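Please find one structure pasted underneath; my questions will follow.
For this depiction, one protein chain was excluded, whereas all remaining protein chains were kept in their positions.
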Amino acid sequence: MPGLVLKGISKRFGGVTAVEPTDLTFAEGELTALLGPSGCGKTTLLRMIAGLEAPTLGAIFLGSVPITDRPAHKRKFGMVFQSFALFPHLSVRDNVAYSLTIAGTSRGEAATKADSLLDLVQLSGLGDRRIGALSGGQRQRVAIARALAQEPDVFLLDEPMSALDAKLREDMQVELRLLQQRLGITTIVVTHDQREAMTMADRIVVMSNGRVEQVGSPQDIYHRPENAFVADFIGKANFFDGVTEPGGVRVGDTLLTAEANFLEGSPVKVAIRPERAGINEGPGPNVVPATVTFVRDLGPMREYHLDTGLGPMVIEYAVGEKGEVLTKGETTEVRLPPEALHVFAVPRAAPAQKVAAE
Amino acid sequence: MSVADGIDVPLGDRPAAATRLNWSKLLPWGFAGLVFALCLVPFFLVLAISFGRKVEGAAWVWDFTFENYQRFFVGTLWPDEVTFLYIGQLGYSFWYAVIASCIAVLTALPFTLLLTRLRRSAQAAWLVFILSSLSLSEVFIVMGWDILLSNNSGLPALFKSTGLTQWLKDTGHFQTLRDWGLANPRNVKFKTSDFATILTMSYLVWPYAVILLYPALSRMDPSHSEAARTMGANNWQVLRTVILPSVRLPLFGTTLLLFVFLLGTYVAVTVFADPAKHTTAVAIYQNVRGANLNAPFGATMAVILLVSAGICLTLGHMLNRWAAAR
Partner (left out) sequence: MRALGHLYMALSALVLALPIVVVSGAALNGGRSMFFPPQDPTLSRFAEFFLTEPVWTNALQNSIIVAVGAASLAVLLAWPIAYMLWSSGSKLAQVIAGLGSLPFAVPPIVFGVGLGFYWGFLGGLGDLWAGVVSHAVLLMALPLVTISIGLQSIDRSHLDAAATMGATDAQAFRTVVLPQTLPYTLSGFFFVLVLSFNEFIVMFFVSASSYATVTLQIFNSLRNGYTPTMAVAAITFIVVSIAVFSAIARWGDLPRLMGADQSRN
C-alpha cells in the first residue's frame, strides 16, 4: 500500500476558490487528520482525493502512479460519509457486501466476507437487520465495514463522528484508531474537532480559507504553532497586539521579554496558552498586575478571567497544581514566562473572495 | 505533471464521470420531440381548425377565416344583428367556476389545517379517503347528487316526509325559497338550479383543494402560531395575523387552478343547470360531437376557453406579484 501524494491540487467553483494550490504527502500506513473550521476546504480536498470532485489544477499520485483522471469507482478508496450514506433498501450485510457484489464476487463469498467484516467492527449477527433498525453507533460501524470491504488502498473518512453523541464519539475515536493501526491502512480523516484529530492522528494538517496553515504531529501543532490561526484554532490562547523592540515586544505600556525574530518596530501578535501563565509566583520577568473579573470552577480545573495591564486574559489551573485560590475582585500579579510566549506576525488579511462552503 | 485543467464541473457535486455523455446528449432532444408531438400538437390542431369552415353535411374544410370568432363574440349576422349568446355562455362558465372554486377553497382551508395537525398515520388514512373521492369520476359524483337532489327522492322527499316543507310553509320561508327558484308550489326543488350546479361543482373540486393546500399547510411551522399565542393572540387573531398571511400564496394559487379546472365541467352543468344557463364547455361538446356538428366553431370556443383561462392565470399571477411587491 503506497502512500498518497498531492501536487499543486486546487479547486475553484466558478469564481470561488475552495482549495488553493496544495502539496501534501500522506505517508503509507499513517492516519492523517485534515483539521479546520467549516468552509476551510478540507472536505473538498477529501472529495478530490476520493475522485468525487475533479481538481481544477494539480495532480494526485498513488505511490508513483498518477490517478488524477481516474474516476472514483476505479480508485478503490474506501470512504465513510458524514451521513454514513448507508443504503436503506439493503440489509446490513448487503450494504457491507456492496462493493464485492459490484465487482462480481459470488453471493456466498461476498456474504462470508461481509460477515467477517461485521465481526471486525463488533457487529456479529446483525447482518440481516435493516439500516433503519440500527443505532447511530452501529450505523457508523456498518459504514466503516462497508468502506473496508474492497480492501481499499486509502481509507477516507468525512467527519465520521459528527452524527454521534459526545460520549460515543470519544469511544469510537479510540476504537477507530486501534482498528486503523491494526490494519495499517493509509487513512485520511476530515474533522473540525481538534480533540478528535489529536486523539486519532499521526499527523494533523490544519487548514483555513482553502490553505494549509501547518502540518505536524499533534504535539507540534499544539506546542509549536506556526501562526496565530493555528494557535487560536488548536486549544485556547490569549492574544495581545504589540510592536517588537530590542529584547522583546511592547504591549501597551509593558515591555514583555520574549524571543521575537522580527525587524524592530514590526506589529506582531503575542500569544500564551492559559495553562502556561502563573499567578503570584514572585518577582521575575514579565510580571503584570491583574484583577480577577470572573472565576469558573470546572472541577478538574479552575479558570480565572483577569483584567491585566495587557488586556483581558484567561488563566487555567489544573487540580493538584499549586496556585492560590482567588475570588472575584481580588488583585494579584500574573507572570508570563518568556519561554511560553509565542510571537506571530499579524495575520494576512483574509482573501477578498468568499471560500466555498464545504 | 498531468494537469486536469479546464474541467468544468458544475456545483452540483456529482461523480466526475464521462460515461453518461454519449446518449445523454441526443436522448433529451428525441424526447423533447416526442413530448412535443404528443402534448402540444393537439392544441395546435385545435387552434388551426378554429380558423376552418364548416361545409354542409357534417364536415369541415381548412380555411383561414375569422367568421367563427366573429360568431362567438357578436353573432353570424353582425353588423345587422348582434347576439351575445356565446359570450353569455362563457360568462356562465366563469360565474359557476368562480363561485364554486371560492366555496371549495374556503371550506377546504379549515379542514386541511385540522388535517395537518393530526398524527401522520391518521393523515394518511384521511388522504386515502380524500384521494378516493378526488379520483371519483364526475359521472359518479353527479349521479350521487342527482339522486340526492332529484324531486322524487333524496332531500326533497326527506324535507316532505319530516315535515320540514310544512314548517317552511308555516314560517313563510317557503316563499323565499320559491323566489330563489329552489321550490315549486308543492315542495322544495333543487333541479334545475344554480344552487345544485354550484354545490356539485364545489364538491367536485373540494378534494383537489385539500390536496393542493396540504403541502403548504403541513410545512407551516406550528411554533409560529404558538409564538403568537404566547404574545396574547386568540385563535381568530392567530388565524388572521399568522396563518392566513403565510398561506396567502397557495390559497390564491389553488383557487386559480380549481377555477381553470371547473371551466371545463360538463356533466354537472348539463344535469343541474337550467338549459338557458349552459356553459361554453357544453357548447363545445355539442359542436364537436353533439347535435350541431360544427367542429371549427367548437374548436374556436375551445381556443377562447383556453385563452380566457390563460388570461385569468396571468392576471392572477400579476396581481399576486403586485400584492407581494407592495
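A few points about this structure:
Just so it is clear, A and B label the chains in written order, and each chain counts residues from 1 on its own.
We take it that a contact is a pair of C-beta atoms (placed from the backbone, for glycine too) under 8 Å apart; a residue touches a chain by one contact, two chains touch by 3 or more.
Predicted model, so just to flag it, every value in this text is computed and none were measured.
Note that of B:V55, B:V82 or B:L114, the residue touching the chain absent from this view is B:L114. Which of B:Q70, B:T83, B:S133 or B:N320 touches the hidden chain is settled by the complete complex: it is B:S133.
The missing chain, though absent from the display, is touched by one residue of A:S38, A:S83 or A:N280; that residue is A:S83.
Considering the full assembly, B:A124 is the residue among B:L106, B:A124 or B:L319 that touches the omitted chain.
Take chain B: the residues that touch the chain left off the picture are 12-15, 17, 19-20, 24, 27-29, 31-32, 34-36, 38-43, 45-46, 49, 107, 110-111, 114-117, 119-120, 123-125, 127-133, 135-141, 143-148, 153-154, 203, 206-207, 211, 214-215, 218-219, 235, 257, 260-261, 263-264, 266-267, 270-271, 281, 284-285, 288-289, 295, 298-299, 302, 305-306, 309. On the side of chain A, touch with the chain left out of the figure occurs at residues 47, 50-52, 71-79, 81-83, 85, 87-90, 98-99, 101-103, 146-147, 149-150, 156.
To be clear about the criterion, only the chains that are shown with their structure count from here on.
Note on chain placement: the centre of chain A and the centre of chain B lie 59 Å apart, centres being C-alpha means.
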